[in-house]
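In this view, the complex is presented without one of its protein chains, the others remaining in place.
On to chain A.
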């Protein structure tokens, strides 16, 4: 573990090498990136394995002296870090491999790999940081990396706008983080996690201050993790290349917000209000984003809203004091969402469109992508036996046990939505007739399918490290030696698991009725004739019933929420920008080039100062 600091350096090395000689290497750049991230992955696995048996490792040195304060820098390997290192380096490695096929033929191939390296470096550095300041530095670097990657197709106007939006929206959150961090420093005289937690435990920080700093830091997490109301950048960020979406929006950047809250969990758990805020924002985002996902027609946008929604789940878990549940879902989500994005990339690679209305019937043509996408869909929908099922169940239990019945209900409905829109996506893309021009549709090369297979396996089995049936290894290990984090496993009423299963199956069933139905009905009619007419009628009836009630209401709600999203949230943002620009205009108008004007303004300024001085009485007493 003492060599853990090497892990982020491999991708950095890749970045530097490709920056210097990438042009000469051309597509061979991929091997540099892949090999170096593989090195990171191997080290991460070693560190993770070592951490199972050994205590937390911390090493730091004085980095900067400001007045009487000594700021430190270093790295730490605790359970959370070790797990994150593994997740990040694994997904990054797989994305590096996948991109070799996906980006093949791109003019700026080496640049893409260089950016990937930079981004991976930043994310791994973030994860290893033992103090807030260092975290903040890498946090910003992650922002720069994502800016470059999202804007990679810089000749596309949308990509440029999306990169800028992602950068600025997350920056707004970062300001909250920075203020919270400074306030915390001011109170505890340290940026180090361990010392901050020690001061809080010792009661050196007032309750209001804990709440305030926790919420300010949470604002940073809101920005990075695309929580309401700073989520709008995330769907737009889909303009980046698809492997980037898998990397940024599944396992790394957006997970950084959740990671931050988890890493600072002792701070959050010291304040009821802060936890409640986290839980509420999380639950609201989960249902809010899921309902928007119901009506999207762009394959990547559906996944983007689904990401926002799933991140909401994690926040809900953390806010309900379900530390293990949140981290657990972070892990399983990283696998199945990366899988879904890569599979979506494979689909896009095959049909050259992102509009699901123009797809359909791809199951037979993409013999590998189809089943893998189905695995991801089943996992995210929470079908029993797959990873998403176990982690989602943990979250629901945590919400229920945490005493938030309303939030629990919201999460349950969101689970229903999730199952529904994910299968809507699946049926529209893979079943039925081909609706668009689909020529030369072929399966992606092995270099792309192989990473998907790895993720597919993980999406199935990753849940078994923490189940109520076979033991909660992950949970017990995560909280080992740290009581503030709560229990390794929460005992909840067993009906929650049943309810979650029923809900998710209901969602799938409904999706099938609406989007898969037509195919089946046609088969049915051709095979059975008019025999089951009544049954068919009944089914139709149910369909209409749902169409009239559930679907139209949720559609209405989701359109309404989208309306709020476009006009209210963006409107406020635009208003602020407009105000600042107006101020700038006035300022530059005064600047008319006349020297006498400048003199006048200066004398007026002096007169004003003197006037205030006279008015306040100065020192004449």
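Brief remarks follow.
One rule holds for everything that comes next: a residue touches a chain if its C-beta (ideal position, glycine included) is under 8 Å from a C-beta of that chain, and two chains touch if they have at least 3 such contacts; residues count from 1.
In this section, contacts and distances are computed from a predicted model.
When the unshown chain is looked up in UniProt, the name that turns up among "Acyl carrier protein AcpXL", "Phosphoribosylformylglycinamidine synthase subunit PurL", "Molybdate ABC transporter ATP-binding protein ModF" or "NADH-quinone oxidoreductase subunit N" is "NADH-quinone oxidoreductase subunit N". Among A:57, A:86 or A:136, only A:136 touches the chain left out of the display.
Across the entire complex, the residue among A:144, A:198, A:434 or A:505 in touch with the chain not shown is A:144. The residue from A:6, A:49, A:498 or A:580 that touches the chain not shown here is A:580. Mapped onto chain A, the footprint of the missing chain covers residues 62-69, 136-141, 144, 151, 154-155, 160, 164, 167-168, 171-172, 175, 178-179, 182, 185-186, 580-581, 583-585, 587-588, 590-591, 593, 595, 597-599, 601-606, 609-610, 612-613, 618-621.
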